[in-house]
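The complex appears here without one of its protein chains, the remainder shown in place.
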Amino acid sequence: MSLNKFQIAQRIANELKDGFYVNLGIGIPTLIANYIPKQISVVLQSENGLLGMGPFPSKENVDPDLINAGKETITTLDGSALFNSAESFGMIRGGRIDLTVLGAMEVSQSGDIANWKIPGKMVKGMGGAMDLVASAQNIIVAMMHTNKKGESKLLSQCTLPITGLKCVKKIVTNLAVMEISNNQFLLKERAPGVSIKEIINATEGKVVVPDHVPEMILN
Amino acid sequence: MSLNKFQIAQRIANELKDGFYVNLGIGIPTLIANYIPKQISVVLQSENGLLGMGPFPSKENVDPDLINAGKETITTLDGSALFNSAESFGMIRGGRIDLTVLGAMEVSQSGDIANWKIPGKMVKGMGGAMDLVASAQNIIVAMMHTNKKGESKLLSQCTLPITGLKCVKKIVTNLAVMEISNNQFLLKERAPGVSIKEIINATEGKVVVPDHVPEMILN
Amino acid sequence: MNKVYENAEKAIFDVMDNATIMLGGFGLCGIPENLISALVKKGNTGLTCISNNAGVDNFGIGLLLKTKQVKKMISSYVGENAEFERQLLNNELEVELIPQGTLAERCRATGAGIPAFYTPSGVGTEVAEGKETRVFNGKKYLLEKAFDSDFAFIKAWKGDRMGNLIYKGTARNFNPMMATAGKITIAEVEHLVPNGELDPNQIHTPSIYVNRIFEGEKYEKRIEKITTQ
Partner (left out) sequence: MNKVYENAEKAIFDVMDNATIMLGGFGLCGIPENLISALVKKGNTGLTCISNNAGVDNFGIGLLLKTKQVKKMISSYVGENAEFERQLLNNELEVELIPQGTLAERCRATGAGIPAFYTPSGVGTEVAEGKETRVFNGKKYLLEKAFDSDFAFIKAWKGDRMGNLIYKGTARNFNPMMATAGKITIAEVEHLVPNGELDPNQIHTPSIYVNRIFEGEKYEKRIEKITTQ
């Protein structure tokens, strides 16, 4: 059975390690914050200028001067720090973010990512995505395996304008966990009950299937 | 009668305008702070990270965490701001300093300045001088007209390694006020009782003498 | 030395048509509300606005779009604005999209006297078209340049009469870099306080960058997405 977006977030939460500084993109990645294992402590960066992003505020504590990169009202935590946008992207380009999780429209088997522009549609802009993908050491893409038309989003080559080259390390979808390895999608895990054949059929790019492909474990 | 270093500082203080942000180098320039006209307000920058440098502290108020670029203990004032060295030189390179006053070993008639290195002697370093001269819109050199051997410090070309090219606008010495103009020293004022001939004799570079060369006024 | 102006209108007296203006803010957070309103009233046209976003239909830079005062937007993200989209599709508006980190760094470079720098952001993408690329330590980078901006419109929480500024929360965002980058920097603050009231250790924008300052008449601080527990 393929995962829903909450379960994708839940699976990615397993990648978090104690002490990680993490940037979570808008969409599925944002949901990961709800599944951080209790025994570890991670610090969330919001690229508009906050380290240590807390939960949404209570109604009484809504502060228009405290929003996240998705423009939602949020809170700070003990140990939070606020800073300007140049500092924020300085730490991003400087490689200080341990894990970056982004949504995507397409990922290629060489690790290219496309997630900012669809030709012919109104282009809203790349925001911070190009800086994040150009700099992060450790990028996981969280997305559905196929688009609304049922077409694969894991491709031999991106068809949409790319956001960054050879930067994605891992992809977690509703069907599988894949790693980019030697210009191929290396199948690491399958969603519970999903067959390898189903995954291969849903993947336009080249898939490498090891002898043993375990089912994902969702804590 | 030629000026002493206090009078040179006093003369340069006349160049200050209300609202100026000013960087004063070590030596004679530092003395200018004592002659700021009472009716104007200027802000002194210390390039180690302070805008709004106050006077030396009383004995009880000496703070090892508060020094100027000459490593002397100082104080802050109402309206002071502290910042890091990158910010400090950002504002310098960004052209926000209205007036920079520096000492020099040599100045050339094209406005080159040499004030950091004497070949054969221990080289201590340029500190912030190269950044200041490369960026300031308005640089005045405060120095004696001749060196200890009696040789002119206002030259057709610098003989020492230069600190910056074509950057000096004005020179105030114990003998004269000169402006750099068309690769020449334009004589603007003489020290009280000092003759034009005396100044020309003490200047190795080319001097232009206008019809009227008034005596300096020291308020 | 007097940098204090009575209000936004007086502070922007010399803004001219076709000016380039940087405006602080991220979304609607930390935007110079009073300066934008005054600019709408003043009516200058042909403006180039450098701002991370373009406001929403009825607030922020959206107000300047409605009155067609903006010729060009230089931004990283311009969603959430129907009038913007309409003008863009009708070719009534130019848009230059820049990665957010590059936008922030170009603003900083402008103020810090750095004419150009190399950044990895955008390598291999449309953003790299026409730009010099160069390899350092085996990795490709793009050459990006400083801006040239006539004015910077800044919003801070507190400011003193000399122009020292302190921001609050994530309303800081682009304001500090833009404050350094305007040929004329105009700051509006919620609280204009006497010199000496702000701790010199806690100043975010030193006074040297601020040419004019005033206390904003009122702050609506509209929220784009109110999210609560």
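When the chains are written out, they are named A, B and C in that same order, and each has its own residue count from 1.
Following the convention adopted for this analysis, contacts are C-beta pairs under 8 Å (C-beta built on N, C-alpha and C of every residue); 3 or more make two chains touch, one makes a residue touch a chain.
It should be emphasised that the depicted structure is a prediction, and the values quoted were computed from it without experimental measurement.
Enquirer: Report, in label order, the displayed chains that the undisplayed chain touches.
Expert: A, B, C
Enquirer: So which of A:A13, A:A69, A:M91 or A:L155 would be touching the chain we can't see?
Expert: A:M91
Enquirer: In the complete assembly, which of A:D18, A:E60 or A:D211 touches the absent chain?
Expert: A:D18
Enquirer: Any idea which of B:V22, B:I74 or B:V172 touches the chain not displayed?
Expert: Only one listed residue reaches the unshown chain, and that is B:I74.
Enquirer: If the hidden chain were put back, which residues of chain A would touch it?
Expert: 18-19, 21, 40-41, 43, 45, 50-52, 76-83, 86-87, 89-97, 135
Enquirer: By the contact criterion defined above, which parts of chain C meet the unshown chain? Give residue numbers in ascending order.
Expert: Chain C touches the chain not shown through residues 105, 109, 112-120, 134, 136-137, 139, 141, 145, 166-169, 201-202.
Enquirer: On chain B, where is the contact patch with the chain that was removed from view?
Expert: 46-50, 55-59, 62-74, 76, 82-86, 88-90, 92-93, 112, 117, 122-131, 134-135, 161-165
Throughout what follows, only the chains that are shown with their structure count from here on.
Enquirer: Chains as vertices, touching pairs as edges: which of line, ring, star, complete or other describes this one?
Expert: line
Enquirer: Could you put a whole-Å number on the gap between the CA centroids of chain A and chain C?
Expert: Chain centroid spacing, chain A to chain C, equals 29 Å.
Enquirer: Report the inter-centroid distance (CA atoms only) between chain B and chain C in whole Å.
Expert: 36
Enquirer: Going by the touch rule set out above, which residues of chain A reach two or more other chains?
Expert: Where chain A is concerned, no single residue meets two or more other chains.
Enquirer: Two or more other chains in contact with one residue: find those residues in chain C.
Expert: Those would be 108.
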